[in-house]
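What follows is part of the complex, with its chains left where they were.
Read from first to last, the chains carry the letters A, B and C; within each, the first residue is number 1.
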Amino acid sequence: MRYGFEVLVSLKAGLLDPQGKAVEGSLPALGWTNVSDVRVGKHIALTIEADDEDAARVQVAEMAERLLSNPVIEDFQILSASELGG
Amino acid sequence: MAQEQPLHRQLGLTDEEFGDIRQTLGRDPGSAELAMYAAMWSEHCSYKSSKVHLRSLPTEGSAVLVGPGEDAGAVDIGDGLAVVFKIESHSHPSAIEPYQGAATGVGGIVRDIISMGARPIALLDPLRFGPLDEARNRWLFEGVVAGIGGYGNCIGVPTVGGEVHFAGPHSSNPTINVMCVGVAPADRLVTSAMPVHEGSLMVLYGAATGRDGIGGVSVLASATLEEGAEASRPSVQIGDPFAEKLLIEASLELVERGLLEGLQDLGGAGLTCAVSESAARAGLGAELDLDAVPLREAGMEAFEILTSESQERMLAIVSPGKLVQVQAVCERWGLQGVVVAKTITGGGLTVRLGGEIVARVPARSLADEGPVYERPSAPPADLAERQEDDPTFATVTVKAEEAFFSVLASPNVASKRWVAEQYDAHVQHNTIAAAGGDAAVVRVDGTLRALALSSDGKGRFGHLDPYLGAAHAVAEAARNVACTGARPLAITNCLNFGNPERPEVMWQFTESIRGIADACRAFDTPVTGGNVSFYNESGDSAVWPTPVIGMLGLLADHRLRVRSGFRGPGTTIYQLGDTLPELGGSEFAEVVLQMISGKPPALELAHERALQQLLVDAAAGDLLVSAHDCGDGGLAIALAESAIAGDTGFAVTLPADAPWYVSLFSESASRVVVSVDEARIAAFEALVARAGVPLRRLGETGGPRISIDGALETTVEAAREAYESAIPTLLDA
Amino acid sequence: MSRGERVPRIGVVTFPGSLDDRDALHAVELMGAQGIPLWHADTDLQGVDAVILPGGFSYGDYLRTGALARFARIMDAVRAFADRGGPVLGICNGFQILCEAGMLPGALSRNDSLRFVCRPVSIRVETSGTPVTGRLLPGETVEIPIKHGEGRYVAGKEELRRIEGEGLVAFRYSGPDGVVDDARNPNGSVGNIAGVRNGSGNVVGLMPHPEHAVDPDVGPVGGQPLFASLLQYVGAGV
C-alpha cells in the first residue's frame, strides 16, 4: 500500500530565524504593517510503500528524526498522511 | 490569437521558413519535426540574423587553436596547455526569475567549457540592471547575484571578475552575461576535428529529462518579452549545481581516460541540437531512440523530449567497445548514462518513440542549413541630435569636490564589493587577484604562468556611437589586462541588442561588429567565439547596443604581475596618454550634468596598442609599483581607486591649461595612471620615451590625504567611505 | 629516516560535491606532508595520520549542510579513527558534516545576512589544545578567508553553556587585535564562534579556510600555523 506523508521541519522556538526576520522586515515597505511572528520552515512531502499506515508512520518518524531534521536546532511534526492506493 | 495561428507560426517559424522545411523534406513536417526545426532555426540557435555579419570578425591568430564554430574557442598558452573560454547571455530567463535564470546561465556556459574537454577554472559575470531606486530592479539585482553565487559557489569554480552597470534601458531588460574560462592539455581538446565513426554510440548522461524549458531559452530568447510574459514562464528552469559538479568531474574523467570520440553539452534545443550537431559535424546521420531517454515525468510526448532544455545533461560520443568503461565512470559519479542514439552513414536523423518513427530529417538541415537573413539596417533617426548636444561645452556650476564625490558614489563607479563578496573567489587555490583591480589574475595550476581576465562593455558610448562603443570595449578590456602586465591574447564576446527586425537595431549591430573587428585587428586579439543575444527590449525600450568583450591575457610569470593600488609613500605618479576635452558619454556628464549625449571619446587604435605594449614591457622589467587604467569617471576616479586599493594617499597637480572638470573627469581613451619607485624612474622614463607614449608627471604618493592641487582636498578614508557605502545604501532603501 | 623526519600522511576525503578537497591536498603538500585522497564510498583510511573533511557543498548542501554527507560510507571509518584519538579536521563543509554527525557540538545555519560571504577575517585562537593550534597561543590571531552561506554557529542554551564551560571553543571571529565584538562577526555566530573541538580535543572544525591561506604566491599565509601545528601533532617533528 502507498501512503503520502507531509513532514514539517521548523527551527526550535527561541532560535533566531533570519529568513522569517527578513520577510517580516520587507512587509511594511509593501504596505503591510499588521504582520508579525513570521517563521520559515521546511515542508517535506513524500510517498512511502508500507503494509499499513502505522508501519509507514513509524518509518517516517524515524526518517524525520535521523535525516530530515537536526534535533540540535530543529523540531519536526508529521502533518498529514493519506492513502494513495496500492 | 495564438490558437488560431497555424502550428508553425505558434512555434515562431515564418511562412517562408515553413516552406523551406517542406522543400527539404519533400512533404509536410510532422509535429515533432516541426518542433525540432522551430527550435534549431530559432534566432538563439541558428544565428540567422547575425551569421552574415559575424563572418567579418577576425578569427585568425598564431595562438588560436579553435575559433568560432565549436562550443567554445581555444587559445595556446604554451607548455602544451590550451585556454578555452566563452561568454554567453541568460538575460531573458533572468528577467522573470532572477535567481534561477542567472544560476542556469552559469550552468550552461560551464557545460560549453567542459564539452571542449577543459576544466573550468574561472567565471566572470558582466551584469546590467535598471537604476536601483526602483524596487523591481533591486529584486532583479539581488536575485541575479545570489543566483550566480548560488550556482558558481556550489560547483567549485571561482568567480573572479565581471562588471555591474546601471542604466534606464535595462529596467525591464536586465543584461545577464556569464563568461567561463577553462584549461586543458592542448592535445586533449575535444573538437569536431576528432573522428567519429559510423556505429558509434551517443550516451546521454546527467540529469533526467523533464517538461521544464520546453522550447525554453531558444524560444524565450528569440522574441521580445511582452508585459507579463505569462506564456514564456514555464520555460524557466531550476538549476541543480550539485548535478553540474558531478557532470564536470565525470566528463573530465571520460576525457582524461581517452574514452570519447566527441562530447556535446545540451543547451538550446536540447537533445535535438546535441544529436543533430554531433551527427552533422561528423558528416554522418543518427538513429535516436526516445524510449531510452530517462524521463522525470511519465507520458512525455516526442516533441517535448526532443526540445526539452532540462539542465545538467551531456552527450558523449563513444565507440561501442568503450561503452562499459564510460558507463562505469558515470556510475562512479552517481550519474545515469544511457545510450540514446547511434551514428549511421548517410546524413539522416531518424527519431523513434514507442517503436514508431516520429521524425526523419537530414541532420545538416537542422544544424547547418537554417535560414540566413541580411536584415535591413538604418541609423536611428535621433542619433545626430543625440550627438549634437555635447556636454564638453556645457556650463559647469558645481564645485570639484561635490562632483568628485557624486561620481565616486555613482553605482556605475562605486565599489562592487557587495557583489564580489557573494562569490567564492578562492576555490582551486590559484586566484592571485579577484574582482577589484583592472583584470582578475588566475595562476595556471602548477606553473608560473597566469591568466589575466577582463570583461568590458561600454553601453553608454554604444548608445551614442555603436562603432566607437564596441571599439572602446575591446580597448578597455585589453588595457585592463595589460595593466596587470599581461599580454592580451584573444577575445570572446557577447552581443546584447534589441530586436533585429528593427533597422536601427540592425545598424547598431553591424556598426558594433565593425568596431570589434577593427579593434581586434589593431591589437592582434582574434575573436575565438561568443554569443548573440537579440530581442533585449520590451515595449519601446531596447537595451543600449552593448557588446561585452571577454579578454584573455597571459602573464609569463605571475610574480611580475602589477597591482592597481598605490603602495606606500614616496613613489612618483604618472599619467600615460593624453587627456582631451572629451566629456561625451562620460560618467560625469550623466551624474553631474544629467546629460547622456555628445560623441564618445576618440580612439586611436595605434596609440592604444603602443600604450598596452609599453605596460607589458614595463611590467616585464619590473618597473611599475602600480598601474590602473582611466575608465568610467576618468583620471579622478583612477587616482582615487588606486589610493583606496593601496590605502595610500597622494598629492598631484593638474595642467593649468584645462578646466578642472576636463582634467579630472574627461574619459579620453588610452590613459593609465602608474606609480614608480625612485630607483626605477630613469629606466621607466627612457622606456616610455622609446615607446613614444605621452607621459605626464602628476605628483607623489603618501599620507592619508587625497590632494588634487587647486581642485580638491579630502582623505582616503572619506573617499573609501563614499566608494564602499554607495551600493549597500541604495539596497537598504 | 628517523621518526622525527618521517613525512606524515594526511588524508582528505572527497564527498560528492566536495570542492576544496584538491586545495586541502595542495596545502598539506606545500606544508611538507603527503596528501592522501580518500573517497567517500571507501571504508578504509589507508593508514593516514590525520583526516581532513574539506570544504565544498557535499550533496549540494541540500536539506541541510552536511546532513547527507554524514551518512557516507567512509564516515564510519572516520568516526572510529577519531574514537581512537586520531586527529580530524573539518573545514567549512567538513565542520558542518562533523556537527551533523554529532562528532562536534552545535550546528551551523544560514548566515544572518542570508548572503554567502567571501572575505578575509581574523580569528582568535581560544585554546592550544587542538591538532591545529598546538603551535599557537590562546589570544593569538590569524587572518584566513571565509567563504560560506551557512556558517552561523548555533547551539541550545544548555549545550552552549557546556561548550563554553568545558572550553570547547577553538576559534572566535575577532579583530586583528583579538577584540571580539559584533562588528567582527561575519555571520551572526553565537559568541563569535568560528570553530570548536570535541571533549578530548582530537576533533576540531572551523568555518574559515586555512587551506586557502598557505600559498605565498596567491595571497596571505595566515593558515600556515594551523597546518604546521597539525604536522607537529602527527609527529613530523616540525
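Heads up, the rule we're going with is that contacts are C-beta pairs under 8 Å (C-beta built on N, C-alpha and C of every residue); 3 or more make two chains touch, one makes a residue touch a chain.
Just so it is clear, the model here is predicted, and its values are computed rather than measured.
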*Total copies per chain kind in the whole complex, with one of each drawn here*: A x2, B x1, C x1
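Note that in this section only the chains that are shown with their structure count from here on.
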*asked:* Chain contact topology under the given definition, line, ring, star, complete or other?
replied: line
_Whole-Å gap separating subunit A and subunit B, where each centre is the average of the chain's CA atoms_ = 41
*Inter-centroid spacing, subunit C versus subunit B (mean Cα positions, whole Å)*: 36
*Tell me, which residues of subunit A touch at least two other chains?*
none
_For a test of understanding, state which residues of subunit C touch subunit A in their complex under the given definition._
63-64, 67-68, 71, 99-100, 106-107, 109-114, 152, 154-157, 159, 188
_Of all residues in subunit C, those that touch subunit B in their complex_ = 16-17, 19-20, 22-23, 26-27, 55-57, 59-62, 115-119, 145, 147, 149, 209, 211-212, 215, 217-219
*State the interface residues of subunit B toward subunit C in the complex, per the touch definition above.*
146, 149-150, 153-156, 240-243, 245-246, 333-334, 420-432, 443, 558-559
